[in-house]
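Every protein chain of the complex appears in place save one, which is left out.
Coming up: chain A.
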Amino acid sequence: MPDVQPATVSCESLQSYEATHVHAIYDEIAPHFSSTRYKASWVGVDLGTGNGKYLPLPADRPGSVWTIGLDRSINLLKIAKRAGDVDREVVWADVLDNPWRRGAFVCISLPSLRLNAQHWGLKRAYQDYAISIATIHHLASPDRRKFAVQRLLEAISPVHGCGLIYVWAVEQDDLSKRNIPARASQDELRSGSFALTGNGQDVFVPWVLAQPVEPKPKTRKQRKKAQTPVEEPESAPLATDVPPQIFNRYYHLFSQGELTELVMEAALDVGLVVGQPPEVDTSGKRIRGLQIVQDGWEMSNYYVELRRWEQ
(Lines give C-alpha, C1' and ligand atoms only; values in the text may rest on other atoms or scores of the structure.)
Protein backbone atom coordinates (compact mmCIF):
# COMPACT_ATOMS: atom_id res chain seq x y z
CA MET A 1 0.00 0.00 0.00
CA PRO A 2 1.38 3.48 -0.88
CA ASP A 3 2.44 5.63 2.03
CA VAL A 4 0.27 8.28 3.55
CA GLN A 5 1.67 11.67 2.58
CA PRO A 6 1.46 15.01 4.34
CA ALA A 7 -1.00 17.34 2.66
CA THR A 8 -0.75 21.09 2.48
CA VAL A 9 -4.13 22.67 2.57
CA SER A 10 -4.11 25.70 0.35
CA CYS A 11 -6.49 28.28 1.63
CA GLU A 12 -7.90 29.88 -1.49
CA SER A 13 -11.16 28.02 -1.06
CA LEU A 14 -11.64 25.14 1.30
CA GLN A 15 -14.76 24.18 -0.50
CA SER A 16 -13.04 23.74 -3.82
CA TYR A 17 -10.13 22.10 -2.07
CA GLU A 18 -12.46 19.45 -0.70
CA ALA A 19 -14.24 19.18 -4.00
CA THR A 20 -10.94 18.26 -5.65
CA HIS A 21 -9.36 16.21 -2.93
CA VAL A 22 -12.33 14.52 -1.38
CA HIS A 23 -15.56 14.49 -3.31
CA ALA A 24 -14.12 14.00 -6.78
CA ILE A 25 -12.03 11.16 -5.49
CA TYR A 26 -14.94 9.41 -3.83
CA ASP A 27 -16.84 9.71 -7.07
CA GLU A 28 -13.95 8.14 -8.91
CA ILE A 29 -13.35 5.30 -6.50
CA ALA A 30 -17.01 4.82 -5.52
CA PRO A 31 -17.58 1.29 -6.77
CA HIS A 32 -14.37 -0.02 -5.29
CA PHE A 33 -14.75 1.95 -2.06
CA SER A 34 -18.22 0.60 -1.66
CA SER A 35 -17.03 -2.94 -2.17
CA THR A 36 -14.56 -2.52 0.67
CA ARG A 37 -17.20 -1.26 3.14
CA TYR A 38 -18.89 -3.84 5.25
CA LYS A 39 -22.40 -4.38 4.07
CA ALA A 40 -25.35 -5.44 6.06
CA SER A 41 -24.97 -8.78 7.70
CA TRP A 42 -27.37 -9.12 10.54
CA VAL A 43 -26.77 -11.74 13.13
CA GLY A 44 -29.47 -12.77 15.47
CA VAL A 45 -30.84 -15.46 17.67
CA ASP A 46 -34.38 -16.82 17.84
CA LEU A 47 -35.00 -17.83 21.44
CA GLY A 48 -37.59 -20.61 21.41
CA THR A 49 -37.43 -21.13 17.66
CA GLY A 50 -39.78 -24.12 17.57
CA ASN A 51 -39.89 -25.50 14.04
CA GLY A 52 -37.76 -22.61 12.87
CA LYS A 53 -40.63 -20.74 11.28
CA TYR A 54 -38.81 -17.43 11.56
CA LEU A 55 -35.32 -18.60 10.67
CA PRO A 56 -35.68 -18.02 6.90
CA LEU A 57 -36.73 -14.38 7.34
CA PRO A 58 -36.53 -11.99 5.60
CA ALA A 59 -37.69 -13.91 2.56
CA ASP A 60 -36.63 -11.21 0.11
CA ARG A 61 -33.01 -11.11 1.24
CA PRO A 62 -31.98 -14.67 1.97
CA GLY A 63 -28.43 -14.85 3.21
CA SER A 64 -28.24 -11.26 4.41
CA VAL A 65 -29.46 -12.18 7.85
CA TRP A 66 -28.03 -14.98 9.90
CA THR A 67 -30.35 -16.27 12.58
CA ILE A 68 -29.51 -19.08 14.93
CA GLY A 69 -32.40 -20.96 16.45
CA LEU A 70 -32.40 -22.01 20.08
CA ASP A 71 -34.94 -24.30 21.65
CA ARG A 72 -35.42 -26.85 24.43
CA SER A 73 -37.22 -29.34 22.23
CA ILE A 74 -34.82 -31.58 20.35
CA ASN A 75 -37.57 -32.87 18.09
CA LEU A 76 -38.60 -29.39 17.04
CA LEU A 77 -34.94 -28.56 16.40
CA LYS A 78 -34.65 -31.56 14.10
CA ILE A 79 -37.35 -29.92 11.99
CA ALA A 80 -35.94 -26.41 12.42
CA LYS A 81 -32.52 -27.36 11.15
CA ARG A 82 -33.99 -27.71 7.65
CA ALA A 83 -36.49 -24.84 7.87
CA GLY A 84 -37.19 -23.52 4.42
CA ASP A 85 -35.30 -26.52 2.99
CA VAL A 86 -31.95 -24.93 3.76
CA ASP A 87 -29.38 -25.94 6.37
CA ARG A 88 -29.98 -23.85 9.51
CA GLU A 89 -27.96 -23.46 12.62
CA VAL A 90 -29.78 -24.57 15.74
CA VAL A 91 -28.72 -24.99 19.34
CA TRP A 92 -30.33 -27.17 21.97
CA ALA A 93 -30.52 -25.02 25.05
CA ASP A 94 -32.84 -23.28 27.46
CA VAL A 95 -33.85 -19.65 27.12
CA LEU A 96 -32.58 -19.26 30.68
CA ASP A 97 -29.10 -20.23 29.49
CA ASN A 98 -26.50 -17.96 28.00
CA PRO A 99 -24.31 -20.31 25.96
CA TRP A 100 -22.75 -17.51 23.89
CA ARG A 101 -19.31 -16.08 24.10
CA ARG A 102 -19.20 -12.53 25.29
CA GLY A 103 -20.10 -10.24 22.44
CA ALA A 104 -21.29 -13.12 20.28
CA PHE A 105 -23.97 -11.04 18.66
CA VAL A 106 -21.91 -7.89 18.66
CA CYS A 107 -19.84 -6.51 15.87
CA ILE A 108 -16.29 -6.50 17.19
CA SER A 109 -15.05 -3.51 15.25
CA LEU A 110 -18.21 -1.69 16.00
CA PRO A 111 -17.19 1.93 16.61
CA SER A 112 -15.78 2.42 13.16
CA LEU A 113 -18.58 0.45 11.61
CA ARG A 114 -21.09 2.55 13.42
CA LEU A 115 -19.53 5.74 12.16
CA ASN A 116 -19.47 4.37 8.66
CA ALA A 117 -22.99 3.16 9.01
CA GLN A 118 -24.24 6.54 10.08
CA HIS A 119 -22.23 8.23 7.43
CA TRP A 120 -23.60 6.05 4.72
CA GLY A 121 -27.12 6.11 6.00
CA LEU A 122 -27.03 2.42 6.82
CA LYS A 123 -27.57 2.75 10.52
CA ARG A 124 -30.00 -0.10 10.80
CA ALA A 125 -27.82 -2.38 8.78
CA TYR A 126 -25.54 -3.24 11.68
CA GLN A 127 -28.06 -4.00 14.33
CA ASP A 128 -27.85 -7.34 15.94
CA TYR A 129 -30.99 -8.74 17.34
CA ALA A 130 -32.81 -11.38 19.29
CA ILE A 131 -36.40 -12.47 18.95
CA SER A 132 -38.46 -14.61 21.25
CA ILE A 133 -41.85 -15.45 19.86
CA ALA A 134 -44.48 -17.22 21.91
CA THR A 135 -41.93 -18.76 24.26
CA ILE A 136 -41.41 -16.73 27.43
CA HIS A 137 -45.04 -17.41 28.40
CA HIS A 138 -44.01 -21.04 28.99
CA LEU A 139 -41.87 -20.10 32.00
CA ALA A 140 -43.70 -20.66 35.21
CA SER A 141 -42.81 -17.76 37.49
CA PRO A 142 -42.38 -14.00 37.16
CA ASP A 143 -38.70 -14.36 38.08
CA ARG A 144 -38.01 -16.98 35.45
CA ARG A 145 -39.74 -14.91 32.81
CA LYS A 146 -37.65 -11.93 33.89
CA PHE A 147 -34.43 -13.98 33.73
CA ALA A 148 -35.32 -15.07 30.21
CA VAL A 149 -35.71 -11.42 29.21
CA GLN A 150 -32.35 -10.66 30.82
CA ARG A 151 -30.65 -13.45 28.85
CA LEU A 152 -32.14 -11.90 25.72
CA LEU A 153 -30.83 -8.46 26.69
CA GLU A 154 -27.39 -9.92 27.33
CA ALA A 155 -27.32 -11.67 23.99
CA ILE A 156 -27.68 -8.51 21.93
CA SER A 157 -25.28 -5.67 21.39
CA PRO A 158 -25.30 -3.23 24.31
CA VAL A 159 -24.82 -0.42 21.84
CA HIS A 160 -27.40 -1.09 19.20
CA GLY A 161 -29.05 -4.47 19.77
CA CYS A 162 -32.73 -4.89 18.99
CA GLY A 163 -35.20 -7.31 20.47
CA LEU A 164 -38.71 -8.43 19.79
CA ILE A 165 -40.79 -10.44 22.24
CA TYR A 166 -44.27 -11.87 21.75
CA VAL A 167 -46.31 -13.64 24.39
CA TRP A 168 -49.90 -14.77 24.59
CA ALA A 169 -52.38 -12.35 26.08
CA VAL A 170 -55.21 -12.93 28.50
CA GLU A 171 -57.24 -10.93 26.03
CA GLN A 172 -57.73 -13.44 23.27
CA ASP A 173 -60.12 -11.54 21.07
CA ASP A 174 -60.47 -8.17 19.38
CA LEU A 175 -58.89 -5.36 21.28
CA SER A 176 -57.72 -1.96 20.26
CA LYS A 177 -54.35 -2.26 18.58
CA ARG A 178 -53.26 0.98 20.20
CA ASN A 179 -50.33 0.93 22.53
CA ILE A 180 -51.23 -0.12 26.00
CA PRO A 181 -49.47 1.83 28.70
CA ALA A 182 -47.59 -0.02 31.39
CA ARG A 183 -49.33 -0.11 34.72
CA ALA A 184 -46.22 0.78 36.65
CA SER A 185 -44.03 3.74 35.90
CA GLN A 186 -40.28 3.46 35.74
CA ASP A 187 -39.99 5.40 39.00
CA GLU A 188 -42.31 3.04 40.79
CA LEU A 189 -40.31 0.08 39.57
CA ARG A 190 -37.00 1.64 40.53
CA SER A 191 -38.11 2.66 43.99
CA GLY A 192 -39.47 -0.78 44.59
CA SER A 193 -42.91 0.56 45.37
CA PHE A 194 -44.22 -1.68 42.67
CA ALA A 195 -43.52 -5.36 42.70
CA LEU A 196 -43.87 -7.64 39.74
CA THR A 197 -47.11 -9.41 40.24
CA GLY A 198 -47.18 -11.35 37.06
CA ASN A 199 -50.91 -11.10 37.45
CA GLY A 200 -51.81 -12.64 34.17
CA GLN A 201 -53.34 -16.09 34.26
CA ASP A 202 -51.64 -19.42 34.53
CA VAL A 203 -53.47 -21.86 32.30
CA PHE A 204 -53.15 -25.15 30.52
CA VAL A 205 -53.78 -25.00 26.81
CA PRO A 206 -54.65 -28.40 25.41
CA TRP A 207 -52.92 -29.72 22.32
CA VAL A 208 -54.97 -32.42 20.64
CA LEU A 209 -52.72 -34.89 18.96
CA ALA A 210 -54.66 -36.60 16.26
CA GLN A 211 -53.22 -40.05 15.64
CA PRO A 212 -52.73 -41.24 12.15
CA VAL A 213 -53.58 -44.92 11.70
CA GLU A 214 -50.45 -46.92 12.18
CA PRO A 215 -50.27 -50.45 10.97
CA LYS A 216 -50.10 -52.22 14.29
CA PRO A 217 -49.45 -55.80 13.31
CA LYS A 218 -50.79 -58.00 16.05
CA THR A 219 -50.96 -61.37 14.45
CA ARG A 220 -48.44 -62.99 12.24
CA LYS A 221 -50.80 -62.87 9.33
CA GLN A 222 -51.35 -59.14 9.67
CA ARG A 223 -47.66 -58.48 10.06
CA LYS A 224 -46.96 -60.26 6.85
CA LYS A 225 -49.56 -58.19 5.14
CA ALA A 226 -48.06 -54.99 6.47
CA GLN A 227 -44.73 -55.88 4.98
CA THR A 228 -45.98 -56.36 1.46
CA PRO A 229 -45.54 -53.15 -0.48
CA VAL A 230 -49.03 -51.84 -1.08
CA GLU A 231 -50.11 -48.47 -2.35
CA GLU A 232 -50.49 -46.13 0.54
CA PRO A 233 -53.55 -43.90 0.49
CA GLU A 234 -52.87 -40.21 -0.29
CA SER A 235 -52.99 -39.21 3.31
CA ALA A 236 -53.02 -41.36 6.36
CA PRO A 237 -56.60 -41.61 7.58
CA LEU A 238 -57.22 -40.47 11.10
CA ALA A 239 -58.11 -43.17 13.48
CA THR A 240 -61.64 -42.82 14.65
CA ASP A 241 -61.57 -45.58 17.18
CA VAL A 242 -58.41 -44.38 18.91
CA PRO A 243 -59.22 -41.39 21.10
CA PRO A 244 -56.90 -38.46 20.32
CA GLN A 245 -54.26 -37.84 22.92
CA ILE A 246 -54.49 -34.54 24.70
CA PHE A 247 -51.44 -32.76 26.03
CA ASN A 248 -51.85 -29.78 28.30
CA ARG A 249 -49.25 -27.11 27.78
CA TYR A 250 -48.58 -24.60 30.53
CA TYR A 251 -49.00 -20.98 29.55
CA HIS A 252 -48.79 -17.82 31.53
CA LEU A 253 -51.21 -15.52 29.75
CA PHE A 254 -50.00 -11.96 30.08
CA SER A 255 -52.27 -9.22 31.26
CA GLN A 256 -52.33 -5.74 29.83
CA GLY A 257 -49.03 -3.93 30.41
CA GLU A 258 -47.42 -6.92 32.08
CA LEU A 259 -44.89 -7.74 29.36
CA THR A 260 -43.72 -4.14 29.14
CA GLU A 261 -43.26 -4.05 32.91
CA LEU A 262 -41.39 -7.32 32.83
CA VAL A 263 -38.97 -5.98 30.22
CA MET A 264 -38.51 -2.72 32.11
CA GLU A 265 -37.86 -4.47 35.39
CA ALA A 266 -35.44 -6.90 33.73
CA ALA A 267 -33.54 -3.95 32.29
CA LEU A 268 -33.44 -1.95 35.53
CA ASP A 269 -32.24 -5.05 37.39
CA VAL A 270 -29.17 -5.29 35.19
CA GLY A 271 -28.42 -1.59 35.59
CA LEU A 272 -29.91 -0.22 32.40
CA VAL A 273 -31.68 3.10 32.23
CA VAL A 274 -35.12 2.68 30.76
CA GLY A 275 -36.15 5.31 28.25
CA GLN A 276 -34.84 7.16 25.27
CA PRO A 277 -31.13 7.92 25.01
CA PRO A 278 -30.41 11.46 26.18
CA GLU A 279 -30.03 13.95 23.36
CA VAL A 280 -26.62 15.17 24.42
CA ASP A 281 -23.87 13.58 26.39
CA THR A 282 -23.69 15.78 29.47
CA SER A 283 -21.92 13.81 32.14
CA GLY A 284 -19.12 12.34 30.07
CA LYS A 285 -19.88 9.11 31.84
CA ARG A 286 -20.99 6.15 29.81
CA ILE A 287 -24.58 5.17 30.32
CA ARG A 288 -26.38 2.20 28.94
CA GLY A 289 -30.05 1.97 28.46
CA LEU A 290 -33.02 0.30 26.97
CA GLN A 291 -35.74 1.90 24.95
CA ILE A 292 -39.14 0.40 24.42
CA VAL A 293 -39.56 1.19 20.76
CA GLN A 294 -43.08 -0.15 20.53
CA ASP A 295 -45.43 -2.24 22.57
CA GLY A 296 -48.96 -3.34 22.23
CA TRP A 297 -51.44 -6.06 21.54
CA GLU A 298 -51.74 -7.90 18.27
CA MET A 299 -53.86 -10.89 17.46
CA SER A 300 -54.12 -12.28 20.97
CA ASN A 301 -50.47 -11.54 21.78
CA TYR A 302 -48.69 -8.80 23.64
CA TYR A 303 -45.44 -7.67 22.11
CA VAL A 304 -42.53 -5.44 22.97
CA GLU A 305 -39.97 -4.18 20.53
CA LEU A 306 -36.88 -2.92 22.33
CA ARG A 307 -33.54 -1.41 21.56
CA ARG A 308 -30.41 -1.11 23.65
CA TRP A 309 -28.36 2.07 23.52
CA GLU A 310 -25.18 3.50 24.94
CA GLN A 311 -24.13 7.13 25.39
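Throughout what follows, contacts are C-beta pairs under 8 Å (C-beta built on N, C-alpha and C of every residue); 3 or more make two chains touch, one makes a residue touch a chain; residues count from 1.
Here is the rule we use: contacts and distances are computed from a predicted model.
Peer 1: Unshown chain, UniProt name, "Actin-related protein 6", "Trm112p-domain-containing protein", "Dynactin subunit 4" or "Rhodanese domain-containing protein"?
Peer 2: Going by UniProt, the chain not displayed is called "Trm112p-domain-containing protein".
Peer 1: If the hidden chain were put back, which of A:47, A:90, A:169 or A:292 would touch it?
Peer 2: A:90
Peer 1: Looking beyond the chains shown, say which of A:43, A:148 or A:304 touches the absent one.
Peer 2: A:43
Peer 1: With the missing chain put back, which residues of chain A would touch it? List them for me.
Peer 2: Residues 36, 38-41, 43, 63-64, 66, 68, 72, 74, 77-78, 81, 87-94, 96-102, 104-110, 113 of chain A touch the chain absent from view.
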